[in-house]
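For reference, the structure discussed in these notes is given below.
The other protein chains are all here in position, but one chain of the complex has been omitted.
The letters A, B and C name the chains in turn, as written, and every chain counts its residues from 1.
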Amino acid sequence: MEHLPVLLIVVPLMAAPLCVLIRQPTLVMGFALVVIWSCPLMAATLLQRVLADGTISYAIGGWPAPYGIEYRVDALNAFVLLFVSSLGAAVLSYAPRSIAREIPQSKHHLFVTSYLLCLTGLMGMTITGDLFNVFVFLEISSLSSYALISLGRHRRALTAAFQYLILGTVGATFILIGIGLLYQMTGTLNMADMAERLRDVTGVRTVLVAFAFLSVGLALKMALFPLHLWLPDAYAFAPSAVTAFIAATSTKVSVYVLLRFVFSVFGVGFAFDTLGLDRILLPLALVGIFVASTVAIFQQNIKRMLAYSSVAQVGYMVLGISFASVNGLTASIVHMFNHALMKGGLFMAMGCIAFRLGSVDLDRMRGIGRTMPVTMALWVVGGLGLIGIPVTAGFISKWYLIMAALEQDRWVVAALVLVSSLLALVYILRVVEVAYFQEPAEGDAHVTEAPMSLLVPTGLVIGATLFFGLQTSWSAGVARVAAESLLGLSR
Amino acid sequence: MLLLTLLAATAVTIARMRSLLAAVMLTGIYSFLGAGWMLLLDAPDVAFTEAAVGAGVSTVLMLATLALTGSDMKPRGHSPWLPLAAVLVTGAALVYGTMDMPAFGDPNAPIQLYPSPSYVDKTEAEIGVPNVITAVLGSYRGYDTLGETTVIFTAGIAVLLLLRGRHRRVRGDDTPSDGETPR
Amino acid sequence: MSPLGLYNYWVVIFLMMTGFYVVIARGNLIKKIIGLNIFQTSVFLLYLTMGKVRGGTVPIFAEIRADIYTHPLPSVLILTAIVVGIATTAVALALIVRIREAYGTIEEDDLDAINREE
Partner (left out) sequence: MSPSTVLLLTLALPLVAAVLTGLFDRRPNVREATTLVAGVLTFLVVASLVPDVLSGLRPEATLFEVVPGVSIAFTLEPLGMLFALVASGLWIVTTNYSIGYMRSHDEGHQTRFYTCFAVAIFAALGVALAGNLLTLFVFYEVLTISTYPLVAHHGDEKARRGARVYLGVLLTTSVALLLPAVIWTYTLAGTLDFTEGGILAGKADNLTLGILLALFAFGTGKAALMPFHRWLPAAMVAPTPVSALLHAVAVVKAGVFTVMKVAVYIFGIDLLASTHISVWLMYAAALTVMLSSLIAMTKDNLKARLAYSTISQLSYVVLGAALATGSGVIGGSMHIAMHAVGKITLFFCAGAIYVTAHKTEISDMRGIGRVMPITTFAFLIGALSVIGVPPFGGSWSKWYLALGAIDAHQSILVGVLMVSSLLNIAYLLPLPIRGFFSAPEGVANPKVKEAPLFCLVPLCVTATGCVLLFFYADGIYRLLAPLGGQ
């Protein structure tokens, strides 16, 4: 049990090459599913132990920090690990039928391999307590996601993947520069150790620049407006399962890393009092929310519409960070989770639609509320979550965000957040009207409900958005613990 | 100093170059020069790797790609001012960042003093492999090395995913496996 | 602090920015990858520049133990980073081959135009 932190990463890592060896698609999928479902179990155990006993530190290979690489698990990253691995597992369970339509069978085992590697990379970035290790795992997840995105049926998937590759690599290189500068000023790569040593060198220009480079690099990876250019195409043209997986996990992990850097490495005092990070993040987040939501309203391709919505939702997460308060961070962290569920579920529902229609265009979705009632009902629930209607998880995020704004007397910000959710109403309603109150096109009248193997995982994820809209002690409760520890208010 | 100037000159030439083939060759040279500079920085392992990987492997890969795609490059229509501004700002930020850096070769730079005992001393005491770099690579940061191997593996899988069966695709019989072609 | 002590860094920064410029300003996809290579190689130089100590030697134990060794860790990190760099290049080139097949061009402007038309 004490090796649990490293097992969580190594198990899917080792499973990946085995998938290549097994080759036979059905066997590969079965094997991968067993492996991938073990991850949320391990992550849940970790979270439970962290909540009970406090932070777990694991020196890899027995080489203690700061010489060796340390895995450090606290409430925050255990929570992120849990939901990233759970969604990864849920989407992979959904994948077999979905990719059968979209990816040639000769590539299925490679797809699964890449998928496992991508998840490994994301989890590796999350769990590690070592800066350079973040970079290495970031590249594992990035390279595999470029490949996964390029598998889309449309040739634009290729240009989308390439654009993401260029911007992603630039982002990663910026991060590498930032890490280098920090290393130069402290002599360590271990995050906890660095936080200690950075106290002696605050106000040093090199550290400021390091901070800037890390932030810009991460902003690129998390698609913070205006560095989001790679995201809409990548989400719109990737295979359905890939979009669902990446939308649910990838940007969230980047937000997590930003949280880790800002609060655990640099510290609130440096980031906010010295640098005034809030003065940069707050307007960026708000402008991003409004611009991206508005652009979303005008999209015909619904996957692309949801992609722009993702850019806006990243804005909410960053907005929460910019408050630098317990409620603000709780909002950010819980929204990472809630949005992962909602967007994952929505893209899975889009996959069901693409499975039957072969298209995700708004025009083709006429009357789909009748022909695919279950899929569309799930989609609507997910959409309501994006608006932030009560009973859905999205409401909880919004609640904490507004509370955080009000307690700092930021009336305007609170008002803007609320008004922006009405933009979400507009783009969701647009789809609802077409789906329910228009007749299906001639050729689409005989379209039937998606198969159970797609519907069940989608239903579970969307169901979870309702569950976590009511039972919040497992989401907002844990997020609060994490937020308090980030601000140094506990443990 | 000469080497650095050469490096800079090569980089600028590559940036201005229209012929892709020549640019690729020059990139190889750039890597070689870089490797030379690395040697001067007391990093022979890195220098050898850079020479082999940067100048060798990547040049070969690029040439192979060029063979498949053609080596002409079109000049770009729009003005270079925006990218130039972005680069200048980034560069200025970095230069600003160097202002508080320890000078080149300063034995009292933080990384030379911390952690103490140094990797060199610890390696000598704990591992006993003469090449400290190899030793650290295999021990203290062995996990990064595992990650690095994984990156290569990932890239391999990615390339396979991208290029496997592409000739079939060209002929247009790359139908999805379950046979139903959605409209 | 002597400006000369930072000269090395400045050259490295110049190299990095040249690479970065090629990435964002050039429209040919291969040229972009070349730029990315230069950018990354220059970052490697930045790391190694940090490790060097005046009067230090290569951190390999010979018969005689030297007093000062150049810091080994940057080398270690960069060995990893070089591999990451070549992996990225390989994936990027594979993508370029596919793009060329699908579109018949690898110029960003042409690709944008084709994509806009669809």
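Here is the rule we use: a contact is a pair of C-beta atoms (placed from the backbone, for glycine too) under 8 Å apart; a residue touches a chain by one contact, two chains touch by 3 or more.
Because the structure is predicted, anything quoted here is derived from the model rather than measured.
One chain is not depicted; across the entire complex it touches A. One of A:L425, A:V447 or A:V478 touches the chain omitted from the figure, and that residue is A:L425.
The residue from A:T26, A:Q300 or A:Q471 that touches the chain not shown here is A:Q471.
Of the listed residues A:V287, A:L406 or A:A445, the one in contact with the hidden chain in the full complex is A:L406.
Touching the chain that is not shown, out of A:L4, A:L18, A:V391 or A:L487: A:V391 (per the contact rule at the top). Annotation for chain A: contacts to the undisplayed chain at residues 384, 387-391, 396, 398-400, 402-403, 406-407, 414-415, 418-419, 421-422, 425, 429, 433, 436-438, 469-473, 476.
Criterion: only the chains that are shown with their structure count from here on.
Each chain gets a centre from the mean of its Cα atoms; for chain B and chain C, those two points are 4 Å apart.
Each of the following residues of chain A touches two or more other chains: 132, 136, 139, 143, 146-147, 150, 177, 183-184. Counting partner chains per residue, chain C shows two or more touched chains at residues 16, 20, 24, 50, 73, 77, 80, 84, 87-88, 91, 95-96, 98. Considering their complex, residues 93-94, 96-102, 109-115, 119, 122, 139-144, 146-148, 150-151, 153-155, 157-158, 160-162, 164-165, 174-178, 180, 182-183 of chain B touch chain A.
Chain contact summary for the complex, chain B toward chain C: residues 4-5, 7-8, 11-12, 14-15, 20, 23-24, 27, 30-31, 34, 37-38, 41-46, 49-50, 53-54, 57-58, 61-62, 64-66, 68-70, 73-74, 76-77, 80, 83-84, 86-88, 90-91, 94-95, 98-99, 101, 103-107, 109, 111-112, 118-120, 123-124, 130-133, 136-137, 141, 144-145, 147-148, 151-152, 154-155, 158-159, 162-163, 166, 169-170.
Against chain B, the residues of chain A that register as touching in their complex are 13, 16-17, 20, 60-61, 63, 66-69, 100-108, 110-111, 113-114, 117, 120-121, 124, 132-133, 136-137, 139-140, 143-144, 146-148, 150-151, 177, 181, 183-188, 197, 201, 204-210, 212-213, 354-359, 443.
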